[in-house]
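Apart from one protein chain that is not included, each protein chain of the complex appears where it belongs.
Per-chain numbering from 1; labels A and B assigned in written order.
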Amino acid sequence: MTVHGSIGFSCAMLFLAAGLSAQSPAEDYAQSCAMCHTIGGGPLAGPDLAGMSSRRERAWLVRFIVDPQAVIDSGDATAKALVQSYQGMVMPAIPDMTPERATALVDYVRQQEGNGGAAKTAQGAAPEPFTPQEAERGEALFSGLEPFEAGGTACIACHDTGGLPLLGGGSLGPSLTHVFQRLGGRKGLETWLASPPTPAMASLYRRKPFSEQEITALIAYFEARAAGQAKPAKHADFLLLGSAGTVLLLFIFHLLWRERFHGVRARLVRQYRTRGVQ
Amino acid sequence: MNVRSQISMVFHLDKCIGCHTCSVACKNVWTDRKGAEYMWWNNVETKPGTGYPTLWEDQEEYQGGWEVSDGKLRLKSTSKKKIVFNIFHNPHMPSIDDYYEPWTYNYEHLFDAPAGDDQPVARPISQITGELVQIESGPNWDDDLGGSPVYAANDPNLEGLSEEQREQLSSVERLVYFYLPRICNHCLNPSCVASCPSGALYKRGQDGIVLVDQNRCRAWRSCIAACPYKKVYYNWFAGKAEKCILCYPRLETGQAPACFHSCVGRIRYLGVLLYDASRIEEVALKKDSELVEAHRSLILDPHDPEVIAAARAAGIDEGVLESARKSPVFKFVKEWKMALPPHIEYRTMPMLFYVPPLSPVISSRVNGLVDFDSTDFFHDIDESRVPVRFLANLLGAGEEREVRYALRKQKAVRWWRRAQTAGDVSQETALRMLEEADCTPEQAEAIYQLTSLCTFEDRFVIPPMHREQVIEQRQSPRQAQSSAGFGFTTGTGRSI
Partner (left out) sequence: MFDTLLFGVLPYVAMFTFFLVTIQRYRQRSFSYSSLSSQFLENRKHFWSLVPFHYGILVVLTGHIVAFLFPRELLAFNSRPVRLYILEIAALTGGLMTLVGLMSAIFRRATTAKIRTVTTVSDWLVYAMLTLQVANGVYVAVVHPWGSSWFAASVSPYLWSLARLTPDITTIAPLPWGVKLHIVNAYLLIGFFPFTRLVHVLVIPNVYLWRKPQVVRWPGRSRPYPAA
């Protein structure tokens, strides 16, 4: 394959990906929004979208959907207040979002409002409290002791909950100690985990989704952890252990090669000098 | 029997005057290049002395050559298993400090110096960095016993010498030294070849010359540590190992190698030896005390019809067989047993042999007078200023027997000639000495001829090599130019 070939090939892939996202607003809503929002069903991880069109300007909505972080960074007061009310959590950017798609989504939501909220509503009465076994299973799933059925990676690779022993969990992703509150409790987490919206999570778990029991167990674990304290990541401990290993190995190298050649001529001359002229 | 031919060498130490002409000839032809300034493929050492690089004979330090463990031959430095772990840093490789930092002088300063009160001088500058250097060492730093309390006193060959003998080496009017010119021994069991991880070093099948394939050398440096004679050098600029090539381009055109050709004392002999390659390992496994004789037993008699038949079967050219029969090396080593391999205990089976030096004492003294008619002809060999023990450590793997034999024969031949020419030794005495030295008058004459009256053609019997035909059959001669020996037609790869 030539250089030109590979460039052309990559461009072709790009267009293909763009083409795939051409879909109906309803499908788009289901894929991109429904895991955090309801229309009249109460807040999940994100706010209830019922009445959205009347609360905000249309242009603002489109701008926000296309790039939430940019709107917040621009110092927009509304956006800032929104972030504050959700404990600093920002709506994740939806991959390949365009103003056209965003407009279609806004229109779709308004239409659904008119339909009296055909979208999801809260299911039935309050669910039963979690059993300790469920929380335990949740911890096992989180730390990898029990594998996810679909083969998804254990959460510990990127997340910490402040309750793991020794070196704790990873910190590529955010700490999940207070995720229970942050993502709207049990209901919010259920929809969130059923189809994780952030790009990092989506890329890993859309194809290897969590089963319902797994979601329940994880939420149980998160609920149990929610009362605890978030611990700072143990970077220093980890670095210290690595450094100790390095020093130990260097010492072992020295021992293994202590007979290595150090030169003879300089030594002969030195020996003679210390002995003195006879 | 697996007959192979080897171009072998004899250096007659009794004739060496230590003039370094050989070293200079070699340097001018081969190592006058960047990265090779410090290399002396041919060098001349003063013995006793520590040589070049310093103390090269001390294998406790350098770990060169082979050792026998569990009845098997094993490289001392980096055996096969060890090479994997030592490839990043060779633990037994000498650094430039143990050779010397090559230098020149900033002669241009003599012309460029601004006007001043003092005469400008050319100060030494390093040939590596170009900066001013303090010269601390050189290739023949301990020449003629220079700095002997540091160098000569630490010669590893002094092992086993009495305190008196050691003292004598540095006492005025009694001290003694001789010269040891050294080139690559082109060994039969070369440890440099065996140690090369890249397989870049090889022995030429047709003449036994050991070469480094410069295109395959990757500077893993094992050969430098493995060669007990420290005759493989590292070109620090090109990142390649280099060594004596026995001037094969000259040999292939019928000329003697540069160091041989230029030798003032005519101490060097070159000729073909036939040997039995199937017995190398068996011989290399022998005890130290048997090694010299076993090594000699590898060499086959080119007059023996059986050997000739086997050699023909092995594809050895008639011209090579013919020159093997005329080989001066065969005479010195096998027929007369006068030339001995250096440090055979390293077990690389060197194919360069030395006739031990008899000087300076050749006669005994009774009441200050030379006594030519003593009944004990050879007692002075033990009283020689060069202790036999020393020579035995150098040339006999610690065994005095072979050295003594060579010295006795040399002395007997001298006295035989004295009886013929000067007449102060009786014919009877001379004959008796020859007999005791295991020599006949005919042999004595032959030894005398080849030692003293040898012509160019007597000393260098170079076989026809016909390499040009072989190369032309296989590849373009130009390609061959860069695939063997040393030197390069492309860049070093140091920069893009």
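Details
Please note the rule applied: a residue touches a chain if its C-beta (ideal position, glycine included) is under 8 Å from a C-beta of that chain, and two chains touch if they have at least 3 such contacts.
Keep in mind that this is a model prediction, so the values were computed, not measured.
Among the residues B:V10, B:I280, B:A294 or B:A412, only B:I280 touches the chain that is left out of the figure. In the complete assembly, the contact with the undisplayed chain comes from B:I128, out of B:C19, B:I128, B:L158 or B:A446. One chain of the complex is left out; on chain A, the residues touching it are 1-3, 6-7, 9-10, 13-14, 95, 143-145, 147, 153-154, 156-158, 164-167, 169-172, 198-200, 202-204, 233, 235, 238-239, 241-243, 245-246, 249-250, 253, 257, 260-263. Those residues of chain B that touch the chain absent from the view are 2, 75, 80, 83-84, 87-90, 93, 95-97, 101, 126, 128-131, 189-190, 193-194, 196-199, 201-206, 214-221, 224, 234, 236-240, 277-278, 280, 467, 470-471, 473-474, 482, 488-496.
Methods note: only the chains that are shown with their structure count from here on.
The distance from the centre of chain A to the centre of chain B, with each centre set as the mean of the Cα atoms, comes to 72 Å. Residue ranges of chain A in contact with chain B, taken from their complex: 257, 259-261, 263-266, 268-269, 272, 277-278.
Of all the residues in chain B, the ones that touch chain A in their complex are 50, 53-55, 58, 61-63, 89, 91-95, 97-98, 136-137, 149-151, 154, 225.
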